[in-house]
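The other protein chains are all here in position, but one chain of the complex has been omitted.
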């Protein structure tokens, strides 16, 4: 193997650049040439490639977003799109591909390997942390801290005004981000798709709490469980409390990656290159406990994502 | 004069605690006793007062929100409410009041002094920076930096995805916060109430820019000018660009106050105590250039708030 | 068991307050009363106790330092000191103690249990992360991020000036903090006690790098390996490069705890209370992978602290 390519795909997450850097530098160190594919599968189809010598990734380890840009590609979902993409890779002499992204990106990687025999490995990067096969995805720790910082700020104003605040956080169908940000932020209520909730019970608890003199509340809602605005309306109707809503939105995707995300990205990037060199395509890398592991790509969506619901109960106990 | 009271009122802003600390400590140093009034005019009516020795304000200079809590009071708008409030102050031996807050709070202060002869001075605190009589209100600098941090994060994802982002910031009827955050954030478009805008022109500029290869845009919208979601829909319709919206919301109110807001709050707090001791009630304190100044309270709403629109043009030139 | 006590001891670390909150609230929820011991073993000897109802820990989850204060106590190292401390605990009806701290604090906890039969459990809190029996100590993640933020800042000026910077970080005899901050910060050189280094080799590498046009370098030094100032002098002498040194110092101890440290502290606090209720004294709690575990207290200093030196090699490869 002499030349590989690296790309980012799907929603961006903080630490993608650190992963690109790790792929490029560890590959170079192992004697490989690296091409960067711009704008994910869309750029692969168009042959939008650029050489990535080690200096191309200088000064990016602490930058949010992705220098390779990212996109979602409808065209790559068709056989014709894939054929063109594979043709571009062959023409450029690419013998292996590292795909940095989430669920959708890994499906594309799976197609590249299984349907077209292009050796491909996946690096999980998603602020949602919704992929099985790894405890953590790149960007999750930063996103939790970003959401937490917002919750801290909102707490200031909630307490000062004796108000209820509903904070809607990202996470797609997964409550991981909401759960961790809510636990760390001392949220009185956390609403996630994995646990049924009764709005009447929540509203009544708040009403009773306020009668006892507990006046301000933070409710963290995962976007996959409910809309913040609907929750706020119901709470206000039931409890009579002045209730406001904040939808954190895309600020959760950006920002300087945390130490943990940069370390994770560095380790996973190097591990992905190892897999290609050891001729183990069709795999994803991941972290379990302190160990770097690998699994078949489809583990990401067929595996069981472990979610520790004891954290949910803990958050309830501690916010009493 | 032997005993004064201090309170915060209206929307909270970062640096209110630093102002409370400054009032308490400089008053104590001048031989005065200080009472804290909780929850603004509502607490004044109820006589919700607590003693504020210098140690009561230890460790709060860097805390967002207000330890005295804040509220809006309907009751204080009636003569009866005011009568009760004044009675509570007299009963507690309060000879002067320092009100920390914005426009509405200053109207209350004006009533206290003009209608009831309670010596009162105002300290401008508002993230909107919409009061005349001062270049800056407490909390504005922190709020601009908080909004800016969000814009920086959103820029990461905007660039990575070739997207247009509309960021709606606070400011009530005033575009100051949007203008400063937009200029510092390098926003391509800033929409504020003070300057008419043509959505067709903006959408067309973006369309043309994208045709030339300028793919990502940040549009900062003051809540007083338009709703972010409406702007985003129009931009997407006109330009065809993938356009997202983020409403920053109440995160802009909280957080650790910036150095400038803490210094400003410290200076204004001491100046307010001076005004009471110099027997100059019915005044507000403020900063003009580097100088601490004072004006009659009504200057806050009758004065002309200077807004330097050359910054608006500058932002346009620099974001080209 | 009806009444327990909680204390912090030794060097403070971010997240200690979150751990206190977790102990208090989970104990209360289980029907226990909680006392707080101020200033660690020194306060235990003096009987400096205060009741800790659930409201005593409101609003502290995001605060650095420790509301219970901390100290190092010479007196507690003597039998007489311990006797007095135990007597104070008995007098106050304390049936179990939770000690939050590091190595030295755990030795004290061990004495309480083994020599005086006071049921005691330990929660590891140390920015050094030098205790065995747990992958992570409370405060480590925050300290790594604080050090990293400083390295990012220094990188700005290092690059702008073509300079070499030596950054000395904490960690006592352990290189964990330096290793993680250095890896995440993209440091070109990391010097830790666990890996021998040759200053001549480092100086020569820098000299050669500069001849090739690589002009700025960050060298992260663990305080347990060498003094930054000595390293800087040697590097400058060998390489001829303008070399500066920054000793990060006590800023690494403070600050708002990260999401991970708050979650960890919350989980460990609840687990410590469980151990007391399950009548398993003389133990420490910890985290291994995603699991909360417990070990005998002495594991902290007799166990083998796992340090993944592959991270060291990885940092070298990636910073090339």
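Details
Letters A, B and C mark the chains in the order given here, with residues in each chain numbered from 1 onward.
Keep in mind that, in the parts below, contacts are C-beta pairs under 8 Å (C-beta built on N, C-alpha and C of every residue); 3 or more make two chains touch, one makes a residue touch a chain.
Please read all numbers here as calculations on a predicted model, not as lab measurements.
Although it is not drawn, the missing chain touches B, C when the whole complex is taken into account. Of the options C:78, C:117 or C:157, the residue whose C-beta touches the omitted chain is C:157.
Checked against the full complex, the candidates B:159, B:192, B:206 or B:285 give a single residue touching the omitted chain, namely B:159. By the touch criterion stated above, the residues of chain B touching the omitted chain are 21-22, 25-26, 28-29, 54, 59, 61-62, 135, 141, 144-145, 148, 152, 155, 159, 180-181, 183-186, 256, 258-260, 262-263, 266-267, 270, 288-290, 306, 308, 311, 314-315, 317-320. For chain C, the residues in touch with the chain missing from this view are 8, 12, 14, 39, 63-66, 69-71, 146, 150, 152-157, 159-162, 165, 244-251, 253-255.
Keep this in mind: only the chains that are shown with their structure count from here on.
The set of chains touching chain A and also touching chain C is empty. Centroid analysis (C-alpha atoms only) places C farthest from chain B. Between the Cα centres of chain A and chain C there is a gap of 28 Å. Residue positions of chain C touching 2 or more other chains: none.
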